[in-house]
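Structure incoming, see below.
And then subunit A:
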Amino acid sequence: MLLEILGLLIKISLVVGITQGAVAYLILVERKIAAFAQDRVGPNRVGPLGLLQPIVDGVKMFLKEDVTPNYVNKPIFILAPFLTIVTAMIGFAVVPFGPVGPNGPVLMDGPIQFQIAPGIDIGILYIFAVGSLAVYGIILAGYASNNKYSFLGGIRSSAQLISYEIPMGMSILGMVLLVGSLDLNSIIEWQSKHVWGILVQPLGFFIFLICAFAETNRLPFDLPESEQELVGGFHTEYSSMKFGMFFLGEYLHVITVSYLVVILFFGGWDIPFVTDSAQTGWIFAMIKVAAMLGKVLLMIVFVMWIRWTLPRFRYDRLMELAWKRMIPLAIANMVVTATVLQLVRG
Partner candidate 1 sequence: MTHSAWLVPTLPLIASLVTALFGRRLGEKAHWPIVIGIGSAFLVSLGVLFGLDHPEKIHLAEWIHVGSLNVPLEFRVDGLTAMMLPMVTFIATLVALFAAGYMAGDPGYTRFFSVVGLFVFSMTGLVLSNNYILTYGFWECVGACSYLLIGFWHEKPSAAAAAKKAFLVNRVGDLGFAVGLFWLWTVIPDHNLAYENVFGMLSQISEIDRLGIGLLFFWAATAKSAQVPLYVWLPDAMEGPTPVSALIHAATMVTAGVYLIARSTPLLVGIDTMAPIVATIGCLTALMAGFYALTQTDLKRVLAYSTISQIGFMFMGIGSGVGSVVQFAVVAGMFHLFTHAFFKALLFLGSGSVMHAMGHVIDMRRFSGLRHRMPITCWTFLVGSLALAGLPPLSGFWSKDEVLAALSQASHVSEHNGNHGVATLYSMIYWAALFTAGMTAFYTFRAFFKTFFGPEKLPSPNDPEAAHDDHHHHGDDPYFGKESPYVMTLPLQILAVCAVFVGMVFAEPTTGWFAHLVEHSIGFEQLPHAEAHGFDWVTAVLGTTSGLIGLGLAYVMYAKPSELPAKIAKTLKPLYDASLNKLWVDQIYYAVFVAPLLALAQVCRYFDTYGVDGLVRTVSLVPRNIATGLLQRFQNGVIQAYAGVAALVVVGLLVILVLT
Partner candidate 2 sequence: MFEIQPLQLIQCLIACLSGGVGTYLMMPHRRQFAKPGLVFAIGLGLILFAAGQLMMLGGSPTPIVSKVFFNIFAIASVVASALMITARDPVHSALWFAVVVLSTSGLFLLAGAGFLAAGTVIVYAGAIIVTFLFVIMLAQSEGKAVYDRLARQPAQATVTGFILIWCLLIVILSNPGNTYFQSGSNSSASLAPRLIPAKDLVNYKRLTATNPTYMVMGKTLTPEITLPDTIQATLPAGIPQPHVAGLGAAMYTTHLISSELVGAILFVALAGAVVIATPRVGGESS
């Protein structure tokens, strides 16, 4: 019992530490990609190839003066960035980083599970539930700042996030129907046994990807913080590490979403013809973890690439896209999948 709890704590600290560190370097990656897209060099002064830049950035964040304006709603103003980062982090509880199940590498009489909370059979629902809480951070930040632009940003984001949650939830239903389970690990195993999700659910993948961009407030859907219209959006009044937390939360969301895309549509740890769920031992476990990480990295790079490729949407177009395009498409995808399944399985 105690050992279990200890293992759990180790896993949690590992995940938190790695993801936080990853975020720091993701910012560097983003800046490099931005520089590439704009035909610049990018940060290259701190350390070799600018590799120490994230550390310096972090130090700067911590050392800056933390300004809290006196007209803000203080409790909520302080609560908002924490909410953002917490909701972004706890989603990782059910994400499998590698193989999960009885075939994992054995350590101290038990297989290691590359997942903080194995055996939760409603993994996807959990992630959606947690993801739906992410809106609080933004809307409360906007409200508590007591600032016209922040407020508008918060209002915009709440409408945007609620709207895009619907098609996002519906787009994965096709995969859920195919697999017959809400457990992320089962979904990966089904894909390794049969075929990657993107091949059987291309429309679902497409809708999910677009909604993921909107849910993470990334370009071309970063309306809540669009600089030209709203100064800085909901985080205009924030400074220092509170601002850093919003930044962190955004990148954590990107990582979560990338994991989801990889798990749902790109087979998770699966490499065709190489891996399957029956393999045991450390070597295969490491291969699987690496495969998963690689795919997630590619996905993150894709997200950043899109940022420097597409211009921002107008707000009414954004809502129209959700309600008039995405939702009908998602419903059609679901109905067609269900019908075909019923016909095939009888």
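Here is the rule we use: a residue touches a chain if its C-beta (ideal position, glycine included) is under 8 Å from a C-beta of that chain, and two chains touch if they have at least 3 such contacts; residues count from 1.
The candidates came about this way: all candidates are chains of the complex that A comes from, given by their letters.
It should be emphasised that the depicted structure is a prediction, and the values quoted were computed from it without experimental measurement.
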Pick from 1 or 2, the complex member that touches subunit A: 2
Residues of subunit A that touch candidate 2 when the two form their complex: 76, 120-122, 125-126, 128-133, 135-136, 139-140, 143, 151, 154-155, 158-159, 161-162, 165, 169, 180, 182
